[in-house]
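Every protein chain but one is kept in place in this view of the complex.
Take a look at chain A:
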Amino acid sequence: MATVQISLPLPVLPQGWTAEKDFKPIGSLSAANDRNIEPVGHHFLAHARRKRHKRTFSEDDRIQAQANVKKVEDEDDGEISEPEDPLMLQREAKDWKGQDHYAVLGITKYRWRATEDQIKKAHRKKVLKHHPDKKAAKGGTEDDQFFKCIQKATEVLLDPVKRRQFDSVDEAADVEPPSKKESQKGNFYKLWGKVFESEGRFSTNQPVPKLGNDKSTKEDVENFYNFWYNFDSWRTFEYLDEDVPDDNENRDQKRHVERKNQNARRKKKTEDTARLRKLVDDCLALDERIKKFRQAENAHKNKRRLEKEAEQKRLAEEAAKAKEEEARLQAEKEAAEKAEKAEGKKAKEAAKNAAKKNKRVIRAAVKDGNYFASGDASASQIDAALNDVDAIIVKLDNEQIAALTAKLNGKKDAAGIKQVFQEEVKSLIAAGKAQEGELKSLA
């Protein structure tokens, strides 16, 4: 906040004004209103910081300033803190191909991740420390071998092409894949994750997907393995080339070495591709997630199949049941019909027998009734009476015969019998089954 500039002059101190330490508190502030301030802007952030950490303005200023200063220092001493191997310091500059450039510059913890800026800073620090003139001034020998190593390392690392060639064969940056036993101990993701992170440095396509963890989705996992099976690597093996003789004396020799180098590079590249493929294969074989996904998929598929089968079974059962039911009903029906038929026959027979018996009773009754004649019946009378009764019997159906029989039963007197027959004849005439005068003996 800018200071308030007030151009009006302050009043002159009145005569005789005194106070302890020249300050006199008189009143106090009016009560404040509580309001919500808006949580936006960096001034608010500062306010929040002060309030949450209970700092005053000046305290906060000081702490912030200190925090800023510290950050710079941290960055600075981060790079020179790597100890230097005394063996390395004795290296000969001509063996530069064998040296670890990152170790020479003291940035082994960054390696291929080191930025150009970091390399430059590291170089500067090393130069300040190992400059041959400084050594000479200290009274040492004029040994500038390690200094040359430093220069060579910087030259390689600051040239993007040379740096890639060196990074390609920088074995110290490789992470060995864990053994089967190790990766089954529960830190599969941690161990293999590191492997793939280091292998990922050769990828032309960045960023490289991460191995993830056991909670990764199927999509992520598939994506990961697809990436690694289609890996596009920029790794080259020129760095390991045999030195090509550059004297112009023997062209054939030169060409031979070149060809040999080419072949060696190609061979190494093929080997590397195979190695990577095997690595991914190994990882895939050990990856629990693949199994998990397959199981989940199978479970899903099985569930569907089982459901389908159960459904079919149920349908078949239902069909069989229906068929059985139908057959049962049919059989029952047939049996019933048969029984009915047999019953009918029996009844008929019985009826026939009864009719026969009844007819006999009726005929006997005619005889008992003295053939409807008064006194001894003549042969013609007997004949006529019997004929008439027969005619009646023919005209009557079984039931009527039975009824007639019932009426005749127990009647012994001729008049009663005759009356019964006469009534029967009347009812027959009334029913129109017989004509008047047809049955003369019963008239």
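We adopt the following convention: contacts are C-beta pairs under 8 Å (C-beta built on N, C-alpha and C of every residue); 3 or more make two chains touch, one makes a residue touch a chain; residues count from 1.
Note that in this section contacts and distances are computed from a predicted model.
Which protein name, taken from UniProt, belongs to the chain you can't see among "Exosome complex component RRP45", "Heat shock protein-like protein 70", "E2 ubiquitin-conjugating enzyme" or "Gamma-butyrobetaine dioxygenase"?
"Heat shock protein-like protein 70"
Decide which residue listed in A:Ile6, A:Ala67 or A:Ala379 touches the omitted chain of the complex.
The single option touching the absent chain is A:Ile6.
Which chain A residues touch the hidden chain?
The missing chain touches chain A at positions 1-14, 17, 19, 21-45, 47-48, 50-52, 56-57, 210, 212-213, 215-216, 220.
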